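A protein chain is absent from this complex, but the other protein chains hold their places.
Every chain is named by a letter (A and B) in the order it is written, and numbering of its residues begins at 1.
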Amino acid sequence: MANQDFSQNEKPEANYWRSFEELYADQKTLEAKKHEFLEGVTNDFNIEKNLSGLSRRKFIALLSASAALAGAGCSDYRDKGEVIPYNVKPEEVIPGKPNYYASTCNGCAQNCGIVIKTREGRPIKIDGNTDHPINKGKICAKGEASILNLYDPSRLQFPLIKQGGIFEKASWGSIDSQIKNSLDSASGSEIAVVTHRFNSPTTKKMFEEFQIKYPSAKIYAYDVYHNEIKNSAWKKCYGGDVFPLIKWDEANIILSLEGDFLGVEGNVVEQMRLFSDRKNVNDVKSFNRLYVAEGNMSLTGMNADYRFRLRPDNQLAFVLSLLNELITKKNISSPAVDANIKNIIPSFSLKEFASQNGIEYKKLSHLVDDLAANRGSAIVYGGRALNEQTQIAVNLLNEVLGNTKTYRTDAVDISKSVYSSNEELKNLVSSMNSGKVKAVIHFDTNPVYHLPQDLQYEKALGKVPTVITLSESENETAYASNYVLPISHTLESWGDYNVRTGVYSLQQPVISPIYNTRQKEAILLNLISDNLQNYSEKLYLDYLKKNWQENIFPKLSSPFTFEKFWIGALHDGVITTKEEAPQSPRSGVSKFPSLWEELGMGLISHKKVAGFTVMITESYRLGDGRYANNGWLQELPHPVSKVTWDNYAAISERSAKVLGVKNNDLVEIKVGNKKVSIPVILQPGVADNFISVETGFGRKNSGVVAQEAGVNVQPFYALSENSNSPWMVTNASVSKVSGSYKVISTQDHQNFDDALTKNAHLKRDIIQEGTVLQYLKDPGFLHKNKEHHLPNMYDDFAYNDVKWGMSIDLNRCLGCGNCIAACNVENNIPVVGKDQVEKGREMMWLRIDRYYSGTPEEPKPAVQPMLCQHCDQAPCENVCPVAATQHSPDGLNQMVYNRCVGTRYCSNNCPFKVRRFNFYNFRDHFANGYYLQDSVSLMHNPEVTVRSRGVMEKCSFCIQRIMEAREEAIRVNQPLKGSDVRTACQNSCGTEAIKFGNIKDPKEEFYEYRNHKLGYYVLEELNVKPNVTYLAKLRNTHSEEV
Amino acid sequence: MNIDYSQEMPVIESRISLAEIDRLISRPLDEKPDKKFLIALSITLTLLLVGVISISYLFLYGTGVWGLNQPVGWAFDITNFVFWVGIGHAGTLISAVLYLLRQKWRTGIARFAEAMTIFAVMCAGIFPIIHTGRPWLAGYLTPYPNQHGLWVNFTSPLVWDVFAVSTYFTVSLVFWYVGLIPDFGLLRDRTASKLKKTIYSIFSLGWRNSHRNWNHYEKAYMLLAGFATPLVLSVHTIVSFDFAVSIIPGWHSTIFPPYFVAGAIFSGFAMVVTVLIFVRKVFDLQHIITLNHLDKMNKIILVTGSMVGYAYAMEFFIAWYSGNPFEQFIFINRAFGPYAWAYWIMVSCNVFIPQLFWFKKVRRTIPVMLIIVILVNVGMWFERFVITVTSLHRDFLPSSWGYFVPSVFDLGTLIGSFGLFFTLVLLFTKTLPVVAISEIKAVAEGAQPSHNGGKH
Partner (left out) sequence: MSERKLYGLTALFQTPDEIVHAAKKVQDSGYKKYDVHTPYPVHGMDAAMKLKPSNLGYVTLIFGLSGAAFALLFMYWAMSKDYPMIIGGKPFFALPAFIPITFEITVLLATLATVIGMLTFYFKFPNNSQPLHDTPYMKAVSSDKYGICIEADDELFDLEKVKHLFKELNGQNVSDIYFPVTEPFKIFEPKFLILLAVVGMLTSGATYVTLNKLLYITPFTWLMDQDKVAAQSRSVFYADGFGMRKPVDGTVARGFIPYEYKGLAAPVVPLSNPLLPTAQILQLGRKRFLTFCSPCHGNFGDGDSRLRGQFPNPPSLHSEKVRGWQDGNIYHVIVNGQNVMPSYSSQLSRDDRWAVIHYIRALQKAKNASPSEILEAKKETPSNAAK
């Protein structure tokens, strides 16, 4: 029909007229219509006249203006780069959308399950695997930050051969054949393989095959930090090789003796979770109570309800006095205790002990009462650093109290490798010296740095013709070897782990090796293969699969075919089976009396040990030193002292006075022939005549970042001779030496005696706390006698959509700093370097403030994660001249980077000082653009702007995640829920202290935290209306007073 | 010497003919620059160079070259800004306020003071621009819709600053220029050289000393003075808003506007005196810029100095009276905390030392007065430093307290700003009449018809 319409109005008949004249055909009008212009419009236009009328100035102005415009006009478009799509798009990758791969972390012997977030095949973030039964979706700061190691510019990128003292680049082919030859020739005499403890069944098999091929090969396993003493003590008490785990979540009373189970000992991630399960603010009655007796202020000590500062070498006396108190005073009888013991222990009086060690007896009696009252539902935990006698005494104590009920029976840790004994290591070195060892293979280990100085390992290496080091990056050992083989990063390697009974986890690469590296198992496999040349990246994968198919799969009695099973296993990352956990024999009970004799405990008198006791501890950030070249971890503030980039000697104020040293002064610690000079920090809560230092620092030849970071105190590490602790030396002579060394911390060391600043955090209601008893008596006690009347000048802005908020539970927050690491990775936070931290320019969006109240001897620490509070009435917004920061309709305080000119006014006006300014382009400024190199750019989160110099930045509540959730909600057209978004810090928090969600949705779990009776805002009286709520800390004390 | 203050003393000492006045004042312009001048200029140019170098470093590497850090986001930059704006105020005050108050003695120094205003504001204007992290985006602070149609944030004191300072500069410049027009006319008619004549003609716009023009001219001058006066007050008020509008204890204070204005006049007069002492010597204008002028200005310094002192005291009182722990802390911390040294320099230079001006002898002896006024300038610089830094370095959360240490580039920039200022002053003395000739003539002996006694 359309056509018909057209045909109709081909000739418009209608007579259109514009005026009556026209309608009635007035001649003049019709005439006029013929000319375009009416009379006089054009004829008085004379170009000559008009132009010459133009003044010169005007003319130039016009011309140059038009010229300028022309210039601007012909400005070309700047090159925005080209678009490079996939040639063949993999099914799982959608450009701009992340993929997730389940795998296993190999950062330490705990092998937590992880999920790796990749963008277009590049890993950009590591999170815990929620399906993993042990770490349940959480990992530690090291794990979070370890992604930087993958892209670390100073990774080894190709094999190296040392020739004439200098390393030269070599091809895998040639280096393999050379090594093979030397190994073949070495057969007969010993080939030593030095590895760390590992939990991989397939690696174990690989080693066995290696030994079949080279029968003279010996496998040595070591770790700097281990549970050997604890275990041997256990063996002595109970026999057997089964060392039970602890049901931390079932212990009402926890007494930790020099045991940092929330910091570095055991599977910290799991222990944090179990511990904090008993810090649920919705069930305050069931709060557990933590007693800690320790020398240095540890992360665990910071979270204690009662803390006794006690030199580790006095722990034994402490335990015995407790036993005495419980057995004789509270006359608790136990089969483990016989007359003999009963006779001896009375010589250990708790009162005396208290007075001798300056501990308030009242607190100790609280402890005793608690232990007595909670028999069977308490646990006494002896740290791994305590010597064997103390460990045995601890076992006895638990036995007496019947706390063996809190030992786990369902599962135990298992390892595929046993540590070589001290004798073995000694033999290794001596046979190296005597030339019996023809070849040494360092299987991703760094013994030159780690092993005790007395062994003289490096010297011995000189005697070995072939020294092969498999390493990710250069280190001390690599420098001492002739072949350095670069190995792939965890995220580039295959693997399998069996950490605990019934828990198998798989490790899959998420990116093919970015440098010319091979994974360490594959290198050895290739060496023992009959043809060196047929190495392929799948070499170890095939081996792994084969091993599983033949050895592991059959045991698992899985209903599926192996293929299906394998795929599923990779997908989930972990398989759990119903294996029976080996039980530890309970025969031990009767053993104690005999042990007692054997150890001659009766002879122990509590004499004061002269001189200083020095203890080396595992670094919270660098582990045993393997993370020394990780800028993020170096810069991560120490959870207690907030020190970055360095280690230091933590010392008590009194001892410092005795030595005549202040912060940053150098002291020399001398033990036998070993001496180290190191700066001191006056750490509140440290025992007198005691020094505690972290290892892992002072690395040599270990990359740009690790250089000159801290002091190497590894020399103090000893072989655990006759059941003494290898990490503790007594009778150390400590003296002040000239000079000082500035130790940098992100928070100034608090001054206790300055009346002006003392307890400022309490006076200002920044930290609000109470006691469990207070709360139980009156849940509203916090807001009791302060009626807030905060008048408002304007009506609040009506947010009618989601409004984001966060709540932070200070009862659960331990101050470990995992959240900071996670935030750094998620939001492309640069490393600024020591010099900049010193100036006070660290860039972390999230910091954990630490405050002390009380006395330097008995400090009451409080921690508080501090991030942008996203205030409704944000002071920063009012003052920004260019409106670069304002509020979004969902209640976020936004930062518009490319609008920001960097006046820093917002930061000045921020009461919480959470804004961070790019004083430089820090990536460029740090170590001459170390982190500006190409490899690092692959790691950065593409969804987050990489801020340039001169721009202000701050916590964005992970806006990129919010937007992702919003898009998804739109895609499936569902309303966006607060629970759809999990911020990076929330995700990483091992104790779920951080909750995030929609303030306005009463149906959400978050809502009850937001409106909890314990909730308060920091600096409430400023009335800036923060969207971050803090839940006041409740100390589980005996009396109401804090 | 004893002077009878009861009756106003002549503006010009000793009778000089009008022609003589012309000669005297325009001599520096007619003569070639002499050695002394060139030496002075080379010194100031060196200072300026130092500034240029440090600022180019700043541009190249970023704000990090300064000593700023997390709690202390502003230090030397804003200190210098406020300091120079303050210096500027004296000029406008002398030329405008004293004009409205019919203070004839102002005529000798007005022109010079106005010039200094303009130069000081130029120095000040540099800092808001260079203190930003990305100075090339300073244009964002001007209200134009960017590619997303976004305007500036009109509620931000920094935007108020942009308007206040630019207005202040423009108005001062206009005021100054209007005063100069008749003198340009004179110079045009005096000079012999062709080039100078053309230049002067252009600037004189063809001024003809016509009384029909004088009629409007005087009216306009009156209006300008009338506007400049509230303007000058508003400008430093708004500058003080940068602090007063914030919530930082030590900044968040209602006393700031009057306190800042007083301080501005205080420092401004000190600077004017400093420079005049040299100018009247070098160009022997002792007859036109007399001791009486200096005497009167010293009195004003004394007054304003005491006002500033009062403000200091009042801050402490209010802090105590408010019962606000943060306020109380910040002020105790100022006087006894890590920055006590700066605080006490400020107090002694601004409050104690000027008290010497109670003595006439001191007011009228050049060397002593010179030392005092220089100290006053030092003190006033430190006042701004104390306000800016001590408030920031220890604010609400003890966890994020810090300490600011200036870097060499901080100092370089400060030196540079002085270099710029004095370079401009020197060039001014050589290119323009340092005293308003037509005004001086108007108040000379017998310059007015006898039927109103030769004077007003």
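A few comments on the model shown:
We adopt the following convention: a residue touches a chain if its C-beta (ideal position, glycine included) is under 8 Å from a C-beta of that chain, and two chains touch if they have at least 3 such contacts.
Note that the coordinates shown come from a computational prediction; the quantities given were computed from them, not determined experimentally.
Under the touch definition stated at the start, the shown chains contacted by the missing one in the entire complex are A, B. Within the whole complex, the absent chain has one touching residue among A:Asp872, A:Asp1001, A:Glu1020 or A:Glu1040, and that is A:Asp872. Only one residue from A:Thr945, A:Gln986 or A:Thr1037 touches the chain missing from this view: A:Thr945. When the missing chain is restored to the complex, the residue among A:Ile175, A:Val936 or A:Leu1014 that touches it is A:Val936. The set of chain A residues touching the chain not shown comprises 51-52, 54, 56, 59-60, 63-64, 66-68, 70-72, 74-76, 78, 80-86, 89-93, 95-96, 99-102, 115, 118-122, 508-512, 514, 537-538, 541, 563-564, 567-568, 570-571, 794-797, 828, 872-878, 883, 886-889, 897-898, 921, 923, 932, 934-938, 940-942, 944-951, 1025. Even with one chain removed from view, chain B keeps its contact list with that chain: residues 17-19, 22, 59-62, 134, 136, 143, 145, 149-151, 153-155, 159-160, 163-164, 167, 170-171, 174-175, 178, 182, 185-186, 188-190, 201-202, 204-220, 223-224, 227-228, 230-231, 234, 238, 241, 438-439, 441-442, 446-452, 456.
Simple rule for what comes next: only the chains that are shown with their structure count from here on.
Taken together, the chain B residues at the contact with chain A in this complex read 61-64, 67-74, 131-135, 137-138, 140-141, 146, 150-153, 155-159, 162, 242, 245-248, 325-326, 329, 332-333, 336-337, 392, 395-403. Those residues of chain A that touch chain B in the shared complex are 747-748, 750, 756-757, 760-761, 763-764, 766, 836, 839-842, 847, 849-851, 864, 866, 875, 878-883, 886, 899-905, 907-909, 911-913, 916-921, 925, 948-952, 1018-1019, 1022, 1024.
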